[in-house]
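Okay, structure first, notes after.
One protein chain omitted, others in place.
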Amino acid sequence: MIKETLSNKKKVSAELGFGNKNYNESVRFLNQDGTVNIKRKVSDKHVGFDVYHWLLSITWKQFIALVFVSYVVVNTLFALVYFSIGADKFGGLEVGTGSEKFSQLFFFSAQTLTTVGYGHIFPNSVFTSSVSAIESMLGLMGFALVTGLLYGRFSKPRADIQYSNEAVIAPYGDITGFMFRLANKKQNELIETECKLALAINNPETKRRDFHFLELERSQINFLPFTWTVVHPIDDKSPMYGITEKELHERDAEFVILIKSITDTYFQTVYSRMSYKPKEVVWNAKFVPMKQTPHKNGRISINIKDIHSYDKL
Amino acid sequence: MIKETLSNKKKVSAELGFGNKNYNESVRFLNQDGTVNIKRKVSDKHVGFDVYHWLLSITWKQFIALVFVSYVVVNTLFALVYFSIGADKFGGLEVGTGSEKFSQLFFFSAQTLTTVGYGHIFPNSVFTSSVSAIESMLGLMGFALVTGLLYGRFSKPRADIQYSNEAVIAPYGDITGFMFRLANKKQNELIETECKLALAINNPETKRRDFHFLELERSQINFLPFTWTVVHPIDDKSPMYGITEKELHERDAEFVILIKSITDTYFQTVYSRMSYKPKEVVWNAKFVPMKQTPHKNGRISINIKDIHSYDKL
Amino acid sequence: MIKETLSNKKKVSAELGFGNKNYNESVRFLNQDGTVNIKRKVSDKHVGFDVYHWLLSITWKQFIALVFVSYVVVNTLFALVYFSIGADKFGGLEVGTGSEKFSQLFFFSAQTLTTVGYGHIFPNSVFTSSVSAIESMLGLMGFALVTGLLYGRFSKPRADIQYSNEAVIAPYGDITGFMFRLANKKQNELIETECKLALAINNPETKRRDFHFLELERSQINFLPFTWTVVHPIDDKSPMYGITEKELHERDAEFVILIKSITDTYFQTVYSRMSYKPKEVVWNAKFVPMKQTPHKNGRISINIKDIHSYDKL
Partner (left out) sequence: MIKETLSNKKKVSAELGFGNKNYNESVRFLNQDGTVNIKRKVSDKHVGFDVYHWLLSITWKQFIALVFVSYVVVNTLFALVYFSIGADKFGGLEVGTGSEKFSQLFFFSAQTLTTVGYGHIFPNSVFTSSVSAIESMLGLMGFALVTGLLYGRFSKPRADIQYSNEAVIAPYGDITGFMFRLANKKQNELIETECKLALAINNPETKRRDFHFLELERSQINFLPFTWTVVHPIDDKSPMYGITEKELHERDAEFVILIKSITDTYFQTVYSRMSYKPKEVVWNAKFVPMKQTPHKNGRISINIKDIHSYDKL
């Protein structure tokens, strides 16, 4: 019996992929925003880095700043090349000081890179024409990458799921249950949403970290128009059976949530991850049912900020 | 026995994701065009809004109007900037009144934004050159977004399914069946089409709304070259067993249809939704078989408008 | 027993989606290139038409011709607009006859539509500037559609499967089997290839068309580096058990093949369809094993044209 349980724990640990090493300090595998708290280095110094993934992950502010800085840097570099070839190899350049010429070449570069090409300044030697021919080609390709990324960021399928700030341990029939709520923050629909819930917890006997999948009352729903209260019934088969709030803290528990769904914008499969630590679990509380407001036109509306409300019992 | 049925109802309710709250007034979860009749607010005032999803959902007319208006607005704004910097900072501008100069700067802006850059007007100061360098970059990126959306709208995978206007309760073997028909409106093919049918209905005893999945004679077909008559046999295991037309109205029933399929244009998975209310269900009627017209070249043709035809019995 | 077989036939018929209507003349559901031999009209005159699907389906020649003709037509229309506004509203136009002016305006239009904008001709009135501002915007959006389609056609995932020209009825262990061969024509790899085989055949008793799924010795393979000989063993459970070549012709049989696979270029799921009619089935023949030529560098090569070879027994 005990052996079976152990082998089951091992199984879940392996299945999740986190291993069951010793951990001397408190750890959190998943951050609340779903990112994984682990860094993989490919050498002593470098982290395995994926430019594409990074450019899709940075914030909009960072992305726009990056594009703008790159634009200025590239134009400066080309202006330097043009300037070193000689300002006299260009037609239409106004008479002026070196820095005035440089600034005009900088803007000529910008007009070439974006292919706007007004033409009041134009290259009139083989060398300057060659460099600008290369620049316009690079401009086309560079802007294609940037705009591809821009659109990729914009159209990236995502499950914009609002989880309740806290999970609760609430009465569930004759027993209690571990519960949390989730809802779709956006007006598009999520179809065939699936949930997996796992518990990572230190084992004081083996000094190792155990993993358990927690059985759910329901693990899939077809639609998600309102909220979904995911329930793990704490019956005598549950690894949480008999556990106390204090124990949950001492054994440094972590509830890991994996969501898989389909958005109906482009019918793409999306994933979402979250975790609750013991300080985010409220004992003996019950979620306040979501208020459904009917409208005259027959529509029903809910307010997603209500998802966090619970009553202490 | 009764308990089992109840728990089964609860199961379906949860599985569909609509909950089983009380509803005092008549509700319709799904509109006939498949949109969900529920609004999710993220605060008391605001609905969770997804720009991308919205830009893909609006009509072509709205989309084109939006693009056109944005184009005019952006050019006006840039023209204002150029004008405030000073028209004398541009080469090639014709002599004229202020409004004539403004209109020329407006068109200079348009020529910069689209990167057409004729060059008969051109910036000849650092400040105007800088603004136009930024404008041409923004133009490239803005038009990339617009054209990405344009193509995204154009190529969006969709199941263009024609449902029969009415469902019928027709003889089916020795019993009766709830039936509706569907067909692919387009000339591309739908592969591995699946159907789920659920019934939402008020329960006068519990004052709640029950949900039932209805068993189908067949829930998947490989091809959909003609029409598919989806049939729920009303046998003694059906939740519709013994129900009358009057009851269906009084208990505010709704037949919810979920279709999942694959289009052979790009082999993408697509979904379609629909619902019938009692007034869209015809009792004691039978669908008229679709006429298949053979052609000399060996092709067979059907006329999709025949899909709605039924005979009263 | 008989009833079971009948109900099974009905099941397959419905599952395939072709119905089991009477057919007085010989029919072919699938053409050898996998297109479906059925036309769906949305009215008495019109076929349900999907522009996007059509633009992806036409040949490259047709597509390029269409683009070229549209380019000429659009430029002609804009040239007409410019001409009717007046050639004097343009700067840089050379003196000449009306048709000379028209041709210059035609090329001005082309330079605007493609945003090349040389600028030796340029609009110098509000009206002509407005039209050209609209034209450059339309040009950006139109070319985005065209190039999106171009790339969409180019990158469209497809299973480029070579089927043997003929299927054979060959010895298979102690019995015989219906066999055909298929191979990947391209150098990319097809992963997890699945096959379904169905037989459509007239039933002289019921005067209807029956459908049977034929059991396969193997219905999925992980790789497809060489060829795959798909085998339906004709044992006593097969609907082909005891059938003669003559019967196959008289009952107007059709062997319908559905292939599902994943290409490793972008890991997309692709589908392929084919069918054999009785005249494409060779009785008492055996496929010649494919010659595998080892090379000095350790590679093995096969010649796909060998796939059609069989020996009469």
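A, B and C are the chain letters, set down in written order, and residue numbers restart from 1 in every chain.
The criterion applied here is as follows: a residue touches a chain if its C-beta (ideal position, glycine included) is under 8 Å from a C-beta of that chain, and two chains touch if they have at least 3 such contacts.
No experiment lies behind these values; they were computed from the predicted model shown.
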Fill in: Omitted chain's touching partners, listed by label
A, B, C
Worksheet item: In the complete assembly, which of A:D50, A:E94, A:E245 or A:D311 touches the absent chain?
Response: A:D50
Practice prompt. Could you please point out the chain A residues that touch the chain left off the display?
Written response: 11, 14-19, 21, 23-29, 36-44, 47-50, 52-54, 56, 91-92, 111-112, 115-119, 122-124, 126, 129-130, 132-133, 136-137, 139-141, 144-145, 148, 152, 156-157, 196, 258, 268-271
Worksheet item: Going by the touch rule given at the top, which residues of chain C touch the chain that is not shown?
Response: 67, 71, 75, 94, 103-104, 107, 110-111, 114-120, 143, 146-148, 150-151, 154-155, 160, 162, 183-189, 191, 193, 217-218, 220-226, 228, 262, 264-267, 289, 292, 294-295, 298-305
Fill in: Contact set of chain B toward the excluded chain (per top definition)
115, 117-119
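Everything that follows uses one rule, which is that only the chains that are shown with their structure count from here on.
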Practice prompt. Could you tell me which chain lies farthest from chain C when each chain's centre is the average position of its Cα atoms?
Written response: A
Worksheet item: Could you say which residues in chain B touch two or more other chains, in rising order?
Response: 111, 115-119, 148
